[in-house]
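The other protein chains are all here in position, but one chain of the complex has been omitted.
All chains are identified by letter, namely A, B and C, in their written order; residue positions are counted from 1 within each chain.
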Amino acid sequence: MPELTYREAVRDALAHALRKDDSVFLMGEDIAEMGGSMAVTQGLLEEFGPKRIRNTPISEMAIVGSGIGAAIQGMRPVVEIMYEDFLTLSMEQLVNQAAKHRTMSGGQVKVPLTIRTQGGAGWSPGAQHAQQLEAWFVHVPGLKVVFPSTPEDVRGLLWSSIYDDNPVVFFEHRTLYPLKGEVPTELEPIPLGKARIHREGEDVTVVATGRLVHEALQAAEAAESEGISVEVVDPRTLLPLDEETIIGSVCKTTRCVTAHEAVVRGGFGAELAAIIQQGAFDWLDAPIERVGARFGPLPFAPAMEQWVVPQAADVLEAIRRTVARS
Amino acid sequence: MPELTYREAVRDALAHALRKDDSVFLMGEDIAEMGGSMAVTQGLLEEFGPKRIRNTPISEMAIVGSGIGAAIQGMRPVVEIMYEDFLTLSMEQLVNQAAKHRTMSGGQVKVPLTIRTQGGAGWSPGAQHAQQLEAWFVHVPGLKVVFPSTPEDVRGLLWSSIYDDNPVVFFEHRTLYPLKGEVPTELEPIPLGKARIHREGEDVTVVATGRLVHEALQAAEAAESEGISVEVVDPRTLLPLDEETIIGSVCKTTRCVTAHEAVVRGGFGAELAAIIQQGAFDWLDAPIERVGARFGPLPFAPAMEQWVVPQAADVLEAIRRTVARS
Amino acid sequence: MATVEEKAGTGKKRVSNDALRGFFREMLLIRRFEEKVEERFRAGELPGFLHVAIGQEAVATGVCSALTREDVFASTHRAHGHAIAKGTPVDKIMAELYGKMEGCSGGYGGSMHLYDLEVGNLGANAVVAGGLPAIVGAALAFQMRDEKRVAVAFFGDGATNTGTFHESLNLAQLWKVPAIFVLENNGWAESTPAEQQLPLPVDQLGKRAAAFGMKLIEADGQDVEAVYLAALAARDHALAGKGPVLLHVRTFRLTGHFVGDPQVYRDREALKQERETKDPIRLLGARLELTDEDLAAIDAEVTAKVEASVEFAKAGTDPQPEDALKYVYA
Partner (left out) sequence: MATVEEKAGTGKKRVSNDALRGFFREMLLIRRFEEKVEERFRAGELPGFLHVAIGQEAVATGVCSALTREDVFASTHRAHGHAIAKGTPVDKIMAELYGKMEGCSGGYGGSMHLYDLEVGNLGANAVVAGGLPAIVGAALAFQMRDEKRVAVAFFGDGATNTGTFHESLNLAQLWKVPAIFVLENNGWAESTPAEQQLPLPVDQLGKRAAAFGMKLIEADGQDVEAVYLAALAARDHALAGKGPVLLHVRTFRLTGHFVGDPQVYRDREALKQERETKDPIRLLGARLELTDEDLAAIDAEVTAKVEASVEFAKAGTDPQPEDALKYVYA
C-alpha cells in the first residue's frame, strides 16, 4: 500500500474527481498558482487549468453561494474556505440556503456541494485563525458534516462527499497535513456515516475527532502501560453519526471519554455524551468525561495556547478519572 | 404588582435604560417609525428621537459591528437583529470580534453590547424565519447568552444584559410577545447566571428554555393528574449557566428531561445532558430525555410544522418515558 | 418573447400592440392574484407571512417576458408576480400558499419559497439578497458549459445595502458570467424610506454598478414596454459574453410591506397620489386605449383564473405530518 500525507491524500481525491468528472471544479482564495494557503491544491492549476481551479476574491458568502447555484445547475463544486474561522461569513448561505433548498422546494432541488475548510491550534495563530466550529453544523438539518483524521479517511471521505448529493461541510485539521499514512492503491470511497474503531479495548472508550484521535491513541498507549485497556473510536462523519458503533463500544467498555479540540461547552462532545448516556445508560459505570479546549478565545503566547488546547495528557487524565469511578 | 406582556416588558426595560443613561441607544431594521417588526420598540422614537432610536439599512454585519465599535468607545448599544435566522449574517462580527476583543487585547477593551433578536415557529413562517440558534453561541467563549421566558424575566434580564460589560446575545421568542405576567413595580435587575425554578416537584426535572418553559408547565400539570410530580427549571441564562441549581434539582428528582424548540441534535439540551449526566451520575435513575424539534428545516404547511416543532404533549411523553424506566 | 418592431422611422424599438395586450393581461392576472391573496389572508385562510407586489407588476412581466424557459431566476419575499410571469400556473402558486401538496413547492415552501424548477424558478428567498450568490453560480455553470442561458436575480433597493449584494455582483462581474441583476427600486425597505436606508438619492441607486464596473441599464419600472426592452438588451449583453448587467428599474409599492401592514409610517396623501399616477396597469390600459368592454373581458378572464386557483387550492391535499422530513436529504 502506498503512503501519502494527509495533504497529499486530499489532493489525490480532488485530482481523481477532477479527472473523472467535468462537473467537478474548485473555487477558493489562492487555490490556483499558490496551491492554497495549506499547499493542498498545489499542481492542480497546471493539470486542470484556470476554468476549473478558480481563484476567488475574498468573498466567503459569494464563494459558498455561487457554489450552491452551480450545484443546483448540476455541477459538483468543491469550494474552499481558507480557515474555518471564516465560515462565520458564510453561515447564511450554508444554513439558510444550502441546507434548506431541498426541503423548501419540496424535493425539486439538489445541492451537491462540498465545502472544504481547515483549522486548528498548535502554531500560535491567535484567536481568529484557530477555532474548531464543527459542532455548529451538526445542529443544522440538511447539512452533512465530515471530519477525517487520517490520510486514508480523508481521501475516501472526500471522494464520497464530492459525490454525495447534499451539501457537505468537510473539516480538515491544519496540524494533520504532514501526517503520513498508508492508503489503498486504488482510491476507495468511504461511506459517510461509518465510524472507525482505531484500537480495540476493554475498559474505556474514547470517542475522538480530528487531531484528538491521535492524542487519544497516544493516551491509550500510556494508559495501557498503567493496565487500562482503551478503545479509540473516530466517528469521522459527525452528521450523519454512526451511533450504533459508538454506543456498542461504550456498552462493551462501560466507560467513555469524548475528545475534540473545540471548546468543551456546546461542543460535539456534548451531543456524543447526550446520545451515549441515553443509549448505554444501563451499561455506564462512570459519567462520560469530556475533553476539549478550555473556555476562552485562543491566546497567542505559546504557553497559554498549549494550556488551553487539549493534548494527549488531558485525554489520559480523563481516562484515569473515568476508570477511578467505581 | 402590575401586569405586562412580554413585549411590553422588553420595551419597558429599553425605555428605562434609555432614560437613565445617555450611552444607551438602539439600532436595527425598522425599529423607529414602525416600532420593529414585532412592535417591541413602538413609541420609543417619539420619546427618544431618531439619534437614539436608529433605523438601519439591511446590513446585519454592520449593525452588529458598529455596535461593537460604539461599545468599545463607551456606549451601551442595544442592537436588534430582526429574526435570529439573520444572525447567520453577523456571525463573523459576533464570534471573531465581539467575543474575542477583550482577550485579544489583553484586557484593554470592553464590549458592553447587547444583541436582541427573536425567533421561533408556530405561525407558518417557513424554513428561514423560525430557527432557534441559541446553542451555537453557548459554544463561543466571550459571549453571554440569555433566553428569558416570562415578562418578569425578560425585563430584569434585559436590564442586566444592557449593563453587563460583555457582549450578550439576547433571545426573545416570537410567540411569547403577547404573554401576560406580573412584574415588580420597580424594575428589578435579575443577575445573569441564575436559573429559575418555576415549579417544584419530586419525580422528574424538566429543564426548559424559551417557549418550551410554558409547554413544560402544561405538561407538568398533565403529569400531575397522572400522579407524576414534575419540577420545571428555566436556566434563563444559557451562558453562564447555573449548573448548581440544575444539577441540584436532578439529584433530588433523579430523572431529567430537557426541552427547547431548537432541533435536538447539537442543541442546548445536549450540553445540559452532558453536564447533568456528569454532575448527577450517581443519582440518575433514568437516561436524560431530550425534547426538541425533529431534524429537518421547518416546512411551511401547518400540519407538518406542528409535527416538527415540540409541544407540551412531547414533553409529557418524555416525562412518561423517563418515569417508566426503573 | 414578444415581437419587437422598429418605432416607425425613429430607429428605436417598440413592442407590438398585440404583445402589449398580452402583457396587460398578465399584469392584471398578477394584480387580481395579489388582491385575492390579501382577501383570503384577511379571511383567515392563508397561514404565514405574505408580501404582495401590487404596483410592481410591470417589472415581473417585463423582465420575465424577455426570458426563455431555459433561463433561470431567483426571487424574494415578494415572489408571486415573478413566479406567475415566468410561467408557473396560478393554481400551483395558490395551492402553495394554502400549504397543499399540489403547490409549486409541495407545501414545504410557502409564499416566500416558491420554486418551480421546470420553468426555471430556482426559488424565492425570505432572506434579503439570499438568492443572489446562487444566481452567480448558476450563471457560472452556464458559462462553463457554454449554454446560451442567463440567470436572473430579483431584489429590492433595501437589498443593495447587504454585503451579499456586493459580493455577488462583484464576483459576477469579475468572471463576466451571464447574469442579470434586477433591482426593483420601490424606495422602501419595509417601513424604512430611501432617505433612512440609502446613502445615494433614491433615483441614483444605479450608481452602485460603478463599484464593479458593471454595465448599467435603467428603465421606468411602471412602463412594461421599457422594462421589457431593457431586459432584452440586458440579456443580449450578458449572452454576448460582455458580462452581467445591473438592470435598475424605479417602481412603486402601492400597498403595505406585508399583507396586513397598517403602514403607520407612510404618508397617506403621497400613497394616494402614487396609486393614482403610478399604477402600471392603469398606465398601460390608458396607452392601449382599452375600451370598457375590452377591459371587462380581460378582467373577467383573469379573475376567473384566480377564482379557479382558489378552488384548486382548497380542493388540494394536505401533507401528512410525517411528510415533514421527506426531503431533508437527497
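Going forward, contacts are C-beta pairs under 8 Å (C-beta built on N, C-alpha and C of every residue); 3 or more make two chains touch, one makes a residue touch a chain.
Computed from a predicted model, the values in this text were never measured in an experiment.
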item	value
Identified contact with the non-displayed chain, of C:82, C:113, C:149 or C:166	C:166
Residue, one of C:2, C:180 or C:198, that touches the chain absent here	C:198
Which of C:112, C:174, C:306 or C:324 contacts the chain that the document leaves out	C:174
Full-complex contact with the absent chain, from A:167, A:297 or A:310	A:297
Where the missing chain touches subunit B, by residue	25, 51, 54, 56-57, 59, 61-62, 64-75, 77, 92-93, 96-97, 101-112, 141-142, 144, 165-166
Interface with the unshown chain - residue positions in subunit C	161-167, 170, 173-174, 196-201, 204, 207-208, 210-214
In subunit A, positions touching the absent partner	29-30, 32-34, 37, 55-61, 85-86, 89, 123-129, 294-297, 299-308
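Just so it is clear, only the chains that are shown with their structure count from here on.
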item	value
Identity of the chain that, by mean CA position, is farthest from subunit A	C
Whole-Å gap between the CA centroids of subunit A and subunit C	41
Geometric centre distance via CA averages, subunit B-subunit A, whole Å	30
Subunit C, residues touching no fewer than two other chains	105, 107-109, 113, 125, 127, 130, 163-164, 328
Touching two or more other chains - residue numbers and ranges from subunit A	92, 96, 103-104, 141-142
